[in-house]
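Missing here is one protein chain; the remaining ones are kept as they sit in the complex.
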């Protein structure tokens, strides 16, 4: 059972091997077994169990020693995995050391093992995501820097509005990723908290030794010791889910942007070419934005999965009925989808093909109208904002009706010519002159990125 | 690869083997291959392909012939499973018959194979659920009939209100299941519809043969032929999801009822006892309502999954980007959870232990107050509704304050005694006399059940 | 209080006056009062109450007679609106006829009034939606017919794939609307069901008269009489929500299509121009797709609201605690959003500006590659599918690299020229010759539409 999990048909498309490994069945067991091993040590440190009980227990705390299918079937009856696992672990320890077997799971309850085991998985998963986010921010910064002066049409409501730079757009993506890095770091800190309360949260079975055991256990697992057990307070788990939900939302935004820019009629970027990637069996000219599709699929699925964690928070008294169970597959699924989306998106941004000539071409699609605001503002300095706006609007409508360039109509307009020279008009209609603070905004985000490292 | 899928740790708890089989990777491939085989036959029937091309293609259309892990990896690049599958199928056919290979997938697009393949899986899954619903309605009807006169407290807002019968409660459950049976039958009919449109829905590659091929293909697969391809109109798939969402909601309601009745302090029912089921490793007196927990978990998860299908309906132009992909794992997951919940709930209802003595005992918990409405109505016939209500309310408040039975306070009240004899009061305070139309309502639902068979 | 409800700032953007009227506070009260009035009549018909009690009760059953703000404040304490309303109604009747007042709400419970009142609102709202769907299908059919031969690029994964016709696209929209019309008709039938069960669903307060009263009440309100009360079985309400969720999903798909076609770089359609509509304060050239934005917003919000109804189905015993309450604002909100989306979309489709010249222009964007499938199929008839595909692929790649038209490269290719004449190649590269069955599919949907009327 130590071999890799079986790949399922859609796994490589939607997630990554490394995240699948963390949330594999084996690791789910191992998380619980790590708890049990640490508990054995903590009991000894606190003087509850003899030191001699530690080694025989720890020796058995390896997921590979257990028959996965048997545990699976028994869990269906028991209602959770810890009950059959603890039974099997106890039996395994008893074979080598009957006395030690008596201290297996001592003072703990199923939920302590399951919840803390999941905490251990989550901590690792958050570390993985954090590393991968760092690997994503790097090409983002590179593209933002390289294309800080690359002009393209800014689009609002899917209509061309005013010019932006590709660097500005990508810096906006990167700036959001910076926030997510901070959020994940915070979530890791919050969720790295021991759950240890015994049957109902009092740790009564350990009597007056319970504080010592709890402290030792937290120390063994390098987890925070909470003020009070949190078995039916699931806000830390749900919080992690929300953090990933936010991250996936941002990735969805980026993928939507890329896929829109990659449309045949826009043609400003393409996802990286690769043999077998995004091709079509019948249409030789197609390069489908497969990465964007995967990210967008995650952005549709994850918000609903986050809502499951929030709904599941309503857990009854000292152990939830259904709410607890609803978390077990859902929280891992969120991580799997987030990791898959991040991998695809990193690949896409890292190899993004940029077609500056198409950006330039599209900037001309409105024959100058995309710069009408620039002209209006220049005129306003002479004749006031309202008259200037009306003047440009008049020219713009004529341009739209006639299909002629805005430049020609401005040059023909006596009122305009009274204020602006032909050279000035040309300057105003040059998108390079109308990017405002884009460059300094990009620099600010790149500076943040450097600090972040 | 013909062997059973690997059991995953939580599968037996949350779903069933039979539903897992239908939505296994193997069957996902087989659905697509069934489409390809039927297409080969349809092309021949319509005279597009020679009859001789059919057998070589059909011979390869078996999921076991394909390397799952290779397809999985290639799908991650291609963006869907059909592209590598069609490539592999074509290659396999070519080995035996190069000419036949030329007709593999002829005129079709990836989405035709994927969508129609899923339709075939859904049809089978709906048939399975329908059979299992019939097996659920049977113990429901039995319990409703057996306990048509078993009295227990009706509870509103979790407070005792007025008496009901267990039969009435269970008949309410069964009546809802009847509606779900009709809904699933309807959903099966709607979803059993061929998707076949070629690259963009025109079937242009088949020229004027396309109507004939489409008709033959629908006939081969026993599917409805739609007026127009529906590749980016996903309402039929989403509809199936909503149908299951409704069913799971009802199951959640039933499980909530059972788990509340099974509380230690209520003790009116228990989930069936079974070795290893619902036990606790430390608390020997416990019998945890594991079945209810699983159903309630599904009732938390499935609504969110349904919302995914609805959100995913916004699919772009002639092929969705992300929305389509979001369906592939979500729709099966809904079926898996629904099937698991149904299996648990059927087991629970079938073996439900009923403790009539506790029901009787609990009916006495309010010392007669649960029947105050009955007394008020009897008095109202003599003195009008408002005075009657005030009279009983006064007695009820005294009973609550003093902890004495309502009966005693009624007997002491001169106004009451002027209207009602002691025997009449006893009759009014007997819950058997205050179940209204419960019996005939139960009979009506049982009659519906008989008609249903 | 008979005047129109105050318009709230975002109401005109997101919903319609007519749907707001149906789900106004006044109509919510009136729904409950209609229940109470009908109950008074039913009690008399069944001989439970004297005929003389009917008129005095019915006379007070008008929402305008009640102080909305007082009811609102009392409902916050009582936990529902029916408790203060029934109290106020009883007091009002008592002023004119003390005996009649004794029969107000007789045998019913709060939930009977609230649920049946809502059923009456839903029935009307579904009728309104149905009428508005008919008004939507009419311009859809018109556009589908008018543009049955209007060619544009079919797009998959947001990439140009093969040609389609605008008529085909719109016929696909219309075909989905036909399914929704059938679904809403079905939902109206299902939800038009009386809820009447008294305190716990037994109708015990009515004794042996309860079947007669229930039947008369259903008949008064023209509602179906169910086999058993359904107070904690909310599937009919949740079903209505799912039906609207499906409809909104389809509308979202249509709006997404339109807004993509309306992009500056595509320019194939525009939402209708109208003074003040979709303009920008600074950018004179913009016409924002406001209608599409509103529909897409609904398509994001409604799926989640549907999931609320499904989650809320888990209602306890004989009255839900929280689940019931969660429905009261959510179900109306779904109708309001659906109606708003439908009104915007009808307006958009009805006045849709179509720019055929841009469609033609965009069809040329790939310099013939959009028709490569057509060429490959023609060649396949001579040399087999695989060699044909390779041949075209080779030419296509050359076209992509060189930027030259596919036609030129085909003409230069000796292998191609050996099979196809220059005229044949021109025919194959004419999109008019590659629309497959589009025309007959459109006719089929238009025929469905005619039958539907």
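For reference, chains read A, B and C in written order, and residue numbers begin at 1 within each chain.
Going forward, contacts are C-beta pairs under 8 Å (C-beta built on N, C-alpha and C of every residue); 3 or more make two chains touch, one makes a residue touch a chain.
Since we're looking at a predicted model, the values are computed, not measured.
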{"item": "Listed residues C:93, C:295 or C:429, member touching the removed chain", "value": "C:295"}
{"item": "Identified contact with the non-displayed chain, of A:95, A:131, A:146 or A:179", "value": "A:179"}
{"item": "Touching the absent chain when the full complex is considered, from A:235, A:350 or A:408", "value": "A:235"}
{"item": "Missing-chain contacts mapped onto chain B", "value": "153, 155-162, 259-260, 262-266, 278, 280, 282-290, 293, 304, 307, 311, 362, 365-366, 369-370, 372-373, 376, 389, 392-393, 396-397, 399-400"}
{"item": "Touch residues of chain A, complete complex, unshown partner", "value": "79, 90, 94, 98-99, 101-103, 106, 154-158, 161-165, 168-169, 171-173, 175-176, 179-180, 183, 186, 190, 198-207, 210-211, 214, 226-230, 232-236, 238-239, 242, 245-246, 248-250, 252-253, 255-257, 260, 296, 299-300, 302-304, 306-308, 310-311, 313-319, 321, 373-374, 377, 380, 384-386, 434-438, 440-442, 444-445, 448"}
{"item": "Contacts of chain C with the absent chain, listed as residue ranges", "value": "6-14, 25, 28-29, 68-69, 71-79, 81, 83, 86-87, 105, 109-110, 199, 205, 255, 259, 274-283, 288-290, 292-297, 299-301, 303-305, 307-308, 311-312, 321-326, 328-330"}
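The criterion applied here is as follows: only the chains that are shown with their structure count from here on.
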{"item": "Interface residue identity across copies chain A, chain C - same or different by half", "value": "same"}
{"item": "CA centroid of chain A to CA centroid of chain C, Å", "value": "33"}
{"item": "Interchain centroid distance [CA atoms averaged], chain B/chain C, Å", "value": "24"}
{"item": "Residues of chain C whose C-beta touches two or more other chains", "value": "155-158, 161-162, 260, 304, 307, 311, 373"}
